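Shown here: the complex without one of its protein chains, the others still in place.
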Amino acid sequence: MADNSVTPELQKDIYYHMALARALDDRMWILNRQGRAPVVYSSNGHEAAQVGSAFALNRGEDWIVPYYRDLALVLAYGMTPREIMLHLLGKADDPNSGGRQMPAHWGLKRRHILTTGSVVATQDIHAAGLALASKILKDGRVSVAYFGEGSTSQGEFHEALNFAAVHKLPVIFFNENNGYAISVPARKQMAVMDVAARASGYGMPGVIVDGNDPLKVYEVTRQARERALAGEGPTLIEAKTYRFVPHSSDDDDRAYRSREEVAEWKKRDPLTTFEKYVLENQILSADEHAAMQKKIKETVNDATDFAEKAALPDPSTLELHVYH
Amino acid sequence: MAVMTYLEAIRETLRQELRRDNRIIIYGEDVGVRGGVFRVTEGLQAEFGEERVIDSPLAEAAIIGTAIGAAVNGLRPVPEIQFADFIFPAINQIVQEAARIRYRSNGDFGVPLVIRAPFGGGVHGALYHSQSVEAFFAHVPGLKVVIPATPYDAKGLLASAIQDEDPVLYFEHKAAYRSLKGEVPDERYLIPIGKADLKREGKDLSIITYGLMVSYAQRAAETLDKEGISVEILDLRTIRPLDVEAILDTAKKTGRVLVVHEDNLTGGIGGEVSALIAEHALFYLDAPIMRLAGPDVPAMPYSPPLEHAFMVTPDKIAEAARKLAKF
Partner (left out) sequence: MAETVLMPQLGESVTEGTLGQWLKKVGDSVDKYESLLEVTTDKVNAEVPSPVAGTISKILVEEGQTVPVGTPICEIAVEGGESATVEDEAATGTEESSPAQPQPTQEAASAPQDEAHRGRYSPAVRRLAKETGVDPLTVQGTGAGGRVTRNDILEASQHKASTAPATSPKPAAPTLAPSAPPAVAAAGAPAAVDADDTFIPVTNVRRVIAERMVRSKQTVPHAWLMVEADVTGLVALREKLKTEFKTREGVNLTYVPFMLRAIVEALRAVPMMNAQWNGDTIVMKKHINIGMAAATDRGLIVPVVRDADQKNIVGLAKASQDLVQRSRTGRLTMDDLSGGTFTLDNTGAVGTVLTYPIINAPEVGIVTMESIVKRPVVVNDMIAVRSMVNVCLSFDHRVVDGAEAGLFVRTIKQHLESITPQTSIY
């Protein structure tokens, strides 16, 4: 499968976070279908790309600027399951926004996860700006913008790539290409086959990677980070992947994707594929695996219970934090 | 203490601030080697280097968006938008990102950012080099909008803006750059954001205005003084947040209020100021609140008679004030 230079411990950790993300994600859908969570945006299917790239970074020190698909990413980056559930349910102690933003609008200063809005591609420029500061302050940080392929139609995506390349900023543009922007397929989004092809127009490398293989993603991200730290400028990574669920809990993907297509991709589900890999290669024993499953179940239950019991924001806080 | 133009006051403040705090960076289109199209940043790159005075690509959303990222990661960016008219490609970054980041992160993140932009007309700039865009931003909670009226204020307000932990839009009137001169102390000083300045005391009526229009109002007031009309002038200095107390004080004092701005009438600051007075000082009003503003045409035309017809001038202010005084 992949580069075996990644230590077994790291591979276990990657697997654990992918599995935990999937379990949390599944729980969120249940809460939604029970009417307890108004809306869910899923990372289901993107776990390898997100967790693999996160582990290649200096987690909590390098900046990540995620988008709404990135549950597994922020989990791998240090946001706790409880925090994620608080966010889902709009509770007062949600560290992302205190219940102000829709679910999946991540942001946690403690872990250097920059807060994000809903307009796609705006975050790409923020990543370039974070990197601009890192370059000037020489703080040794790399910034990574995460975004879907649909957002690469936005001007700000192109402005960000151009700015970063001109100033050789320590930034990585990490595209999670799942083939659809809600219902619009990539072929209606761009007249090139690959997002990575954009890179050459801006004078940076464009790398395509199997987004369902966490170890391959880990490796290309590690290399891009080294380039960035060496002052060689930005890299555009395109992780080809697939989402197995609709765009959100309000969407029904049967309108635009055939079941056969989904089933075909499902054969390459990154979680089951990697699970098979770690078990077959005895990176994870059956006992360890069972213990891990148990732990994940407990963690998800704990996070759900904790968040459901947590207080909602007081309306008197409505006007807090308009200014410093 | 030196006598400086408005432009020199801004430049010297930038220089002083860049020396004071090495987290401050300046960037935008042509601000480096060329020193900006108005020469506001002239000589700064030579003194502080290409890393702190940066010629950016010609992309406003990228300028503001990167400034947001840089601010979050420890710098104090002071980007320039070459003309306020060009700020619109960056509106999403300013309104939906910079202004909201503190709020949407529940105070976790802040964006200490100052966006400088020359604005205003009467300089043959036509539709895309003359606009007053302040009202768009004054509508947005989370932003602060500062428009200095004198070289002295230009310095004190810019220093305060740079020190602020939140995004500040700092608009500089092009016609003020070289036409306004005044004494500016050498040492650093701060003028608080959100505080208006009573520029002139009077008893018959109050003119509430900001920016270049303050000096136009002063000229009008001198004319009116000879006619026996005593005019009070309140310079708002900051149009968001507004100094409500100062607005109500002067309205209550004279009972007659003329709000003046070059920005279009409808939806301009004058409407907000008028509403505040109507809400909180109705029983002190001795005349309807009057507004004098740029006409509701999409932007300032080029040809001199058209431009003049658009511009608010000292004569037009005096004429409006006369009418109000007679009421």
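Points worth noting:
Letters A and B mark the chains as written, and numbering starts fresh at 1 in each.
The working rule: a residue touches a chain if its C-beta (ideal position, glycine included) is under 8 Å from a C-beta of that chain, and two chains touch if they have at least 3 such contacts.
No experiment lies behind these values; they were computed from the predicted model shown.
Contacts of the undisplayed chain with the visible chains, over the whole complex, involve B.
Summary of contacts with the chain left out: across B:23, B:174, B:199 or B:237, the touching residue is B:174.
Seen across the whole complex, the unshown chain contacts chain B at 7, 38-39, 42, 118, 122-125, 129, 174-175, 177-179, 216, 255, 282-287, 304, 307-308, 311, 313-316, 319, 326-327.
We take it that only the chains that are shown with their structure count from here on.
In whole angstrom, the spacing between the mean C-alpha positions of chain A and chain B is 41.
Of all residues in chain A, those touching chain B in their complex are 63, 65, 94-101, 105, 107-109, 114-115, 117, 119, 122, 124-137, 139, 141, 143, 155-156, 159-160, 162-163, 166-167, 320-324. Against chain A, in their complex, chain B makes its touches with residues 23, 25, 51-52, 54, 56-57, 59, 61-62, 64-75, 77, 89, 92-93, 96-97, 100-110, 141-142, 144, 164-166.
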